[in-house]
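A protein chain is absent from this complex, but the other protein chains hold their places.
Going in written order, the chains are labelled A, B and C, and every chain counts its residues from 1.
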Amino acid sequence: MEPNGNKVLELSEAVRSLVNPGAHMSLGGFTLNRNPMAAIHEVIRQGIGDLHLYVHSNGVGLDELIGAGLISRLEIAYGGVGKATPTCIRFKKAVQNNEIQFEDYSNFMMTLRFLAGSLGVPFLPTISGLGTDIVEKWGFSPEFRRSESKIPDQKLVVMGNPFGDWAGASKVLLVPAVNPDVTLIHVQQADSVGNCRIEGLTFVDLEQAKASREVIVTCEELVDTAELRKTPERNQLAMFHVSAVCHVPHGAYPTACYRHYDYDPKYLQDYDRAAKNDNLYRQYQQQYIHSVFSHSEFLDLVGRDRLRVVQADPRTGYAVNMKRD
Amino acid sequence: MEPNGNKVLELSEAVRSLVNPGAHMSLGGFTLNRNPMAAIHEVIRQGIGDLHLYVHSNGVGLDELIGAGLISRLEIAYGGVGKATPTCIRFKKAVQNNEIQFEDYSNFMMTLRFLAGSLGVPFLPTISGLGTDIVEKWGFSPEFRRSESKIPDQKLVVMGNPFGDWAGASKVLLVPAVNPDVTLIHVQQADSVGNCRIEGLTFVDLEQAKASREVIVTCEELVDTAELRKTPERNQLAMFHVSAVCHVPHGAYPTACYRHYDYDPKYLQDYDRAAKNDNLYRQYQQQYIHSVFSHSEFLDLVGRDRLRVVQADPRTGYAVNMKRD
Amino acid sequence: MSGRKEYSSQEIMTITAAREIKDGDIVFCGTGISMLAATAAKRINAPQSVIFFETGAIDSWLEELPLSVSDPRIEYLAASSSGLVEAFATMQNPKTGSKVVAILGAAQIDKYGNLNTTSIGDYFSPRIRFPGSGGGCDVASFVPRGIVFMQHNKRKFVNKLDYLTSPGQLGGRGGRRAAGLRPGGLSVVVTNLGVLRFDPGGEMFLDGYYPGVTPEMILGHMEFGVDVSRAVEVDPPTQEELTILRDQCDPERLILT
Partner (left out) sequence: MSGRKEYSSQEIMTITAAREIKDGDIVFCGTGISMLAATAAKRINAPQSVIFFETGAIDSWLEELPLSVSDPRIEYLAASSSGLVEAFATMQNPKTGSKVVAILGAAQIDKYGNLNTTSIGDYFSPRIRFPGSGGGCDVASFVPRGIVFMQHNKRKFVNKLDYLTSPGQLGGRGGRRAAGLRPGGLSVVVTNLGVLRFDPGGEMFLDGYYPGVTPEMILGHMEFGVDVSRAVEVDPPTQEELTILRDQCDPERLILT
């Protein structure tokens, strides 16, 4: 694919061609903001399994993939949706029932691991986590690590500071680079060749995308490249990092997309209720994911009235006075 | 100084209070774009000397400080202005005549050193430069390094990859963090508390500012904070990184400031002519720096007609069809 | 207990934590009651403090209370919005790092102020799994000062953490330095019964107890003992503090119940 080639694809086609069983995948967004929900639902719809997943702080997207039984291994810093859902329910169940292999990191460690991947270096240093069980407890055994070429032989390495006490550090923790096979992100604007503009917080999306071999972008608006090129400094991701561009309005729903729509507290509460019961949860995924053919059909099922409720107010970028308790 | 305190100062006052003799200073901008020229001229006007300077690629700003005899030690990747001036003339003379101590790095090494400083880590790794004289030849002796607490005991450290051949690297070069005492940058917009917006290329300005103990910002426009806060994602530098905000229109002249003005080829050519001859150069600095009291007086001396010539065209952000040969 | 008072235990916890924040502080803010305390401080006693989030929003005004550190409400009128790399840099660079105060919660705490937000039971097959570190381990590693919110009971104030997620004073005196961490870290624990701090040896002691609470009651809610000889009664929230908290910080009653 040439850098400026047309990368516009149907989401189902993009997922079919770029997400393979056993893939190492990472998800953009953060807890309840800009999760690539449409792409995640499509992965579930296509039943692409045995995935090795990398996230920093993720919420319902992570939880739905685990709930669908598609995640074999998970490297994670946080699985929750803040006050609404302190701990993701299917994530919690899967860990407590030994249904997945998992390994814990901190948000900054995962951030540095994606940044390292984007810079082509094997590791980056930090002082975060020295003396904690994050360093002591490895989710994947040394044997498994040696047998799996896609993950490093060590989880983390502590070493003395080769520059003496420079910067006041006697030791550093080295965190290894992550280079996912594929990363899913949702952005506000993209053009047909893959130049992307994220409005508001970028989280770790840019580092995740640049560290990744393939990147599937879903966007609220598919815009003319000439329009984006008027202010190049607002296009944080250039076309050559992107594999596929899929135009999926409300592609982050039920999580938020700044200046477009808010998260949907009602959907998330209903989701939690279903997630607590295995039968209800099977019914939920059957009804909202497997029984629909696209994100647009999903939104019809949810009801356009919900989309009106979460629609962002132009002044603030979120839904002012929306009922959230 | 409280984070949201008013930081607006006269440039002369900011330089007097924040740049001390012997300071370790870094300069924002890149060769002929967004050099903090007004602030540099003020440092020269006040004759603040024995400076230890850190730059990646810098041009006339660097050259004027060296030409004024204020730089004792220099850590640098590139001293030139591109095709116009392949090598800065006073920099070249000073090195050839053993008038300054200097140490060479690459642009990416200096970039990583500022990034490390901004992240509070002692070093960052790269594979750049392995096997080169940049690693072999140290500008500062081990003895001097041990005697000077503001620089690390080693220039660079080569080590094996603790994660085996992870990321395809058998070895890495560790570059030590830089934390300047003070950094000078010029931006398009700032508010009175120090929130800054850079338009177009940011170069390494953000990492340099965040790594620095004190930061002097000169800005084209001093704007209302409420205006900047309408699009927070375009304000790359938050108030708490900034020590002083100085409203200095054309503060980067004779270098460029994207969407405001272009570099001035005529000024730069005249500068080179003067720089080649010690007497002419003394006269030049006497006339253009010491004989004026402010950047505004300097601009009057240059002539407002030159400012019209370099004025940016709104479509392109530079001076279209300006005579440049 | 709090039913007999003009304020709830949530309210005295929030106000007690808010009083720890001073003008000029840069407040790293977690979710829930942490956010409420930071908002209260900015509106009551520390208008010149700056609230920021690990997700990248700096100096958020919080016209509405966010329910997560990624809630779009943190972006409105922020001074700057970026990403996690930039946010964590704020806690570590020479100019801002020394002014940062963290506010966090945890599932377990030990007498050295180390925190567990990962799991209860064996790590690999836990009895209860929690969300994990998030940015907790990072801020606890980086900051010179920090506030921890806890519910006071024996299952939470434990002799040994099931998992050490976020470093406090680690093994006690010199523990942080030995591990390679800078001195400082979490410095005060605010609970539903009182306030605890750490002595130079890195051990927790009781600094204050709320009106109607005794040091003995507090010791009865902890698996480990602490020195109570320095403890004094905490000033209850004033009417003005309560009014601002209820009417301006959480009028929707998203956190306050």
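The working rule: a residue touches a chain if its C-beta (ideal position, glycine included) is under 8 Å from a C-beta of that chain, and two chains touch if they have at least 3 such contacts.
Computed from a predicted structure; not experimentally measured.
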item	value
Contact set of the excluded chain (shown chains only)	A, B
Residue of B:56, B:210, B:250 or B:295 touching the missing chain in the full complex	B:56
Which residue of A:237, A:257, A:289 or A:310 touches the chain not shown here	A:237
Residue numbers in chain B that touch the chain omitted from display	29-33, 56-57, 76-84, 86-88, 91-92, 95-96, 98, 104-109, 111, 115, 127-134, 136-137, 139, 158, 168-173, 200-207, 256, 258, 262-263, 265, 312, 316-318, 320-321, 324-325
Absent-chain interface as seen on chain A, which is shown	2-5, 117-121, 179, 193, 195, 210-215, 225-226, 228-230, 232-233, 235-241
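Keep this in mind: only the chains that are shown with their structure count from here on.
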item	value
Residual chain groupings, excluding chain B and keeping positions	one piece
Dominant interface by contact count, named by its two chains	A-C
Interchain centroid distance [CA atoms averaged], chain B/chain C, Å	40
Separation of chain A from chain C, taking each centre as the mean of its C-alpha atoms, in whole Å	28
Chain A and chain B, separation of their C-alpha mean positions in angstrom	37
Residue numbers of chain B (touch at least two other chains)	117, 119-121, 179, 232-233
Two or more partner chains touched - positions in chain C	57, 75, 81-82, 88, 142
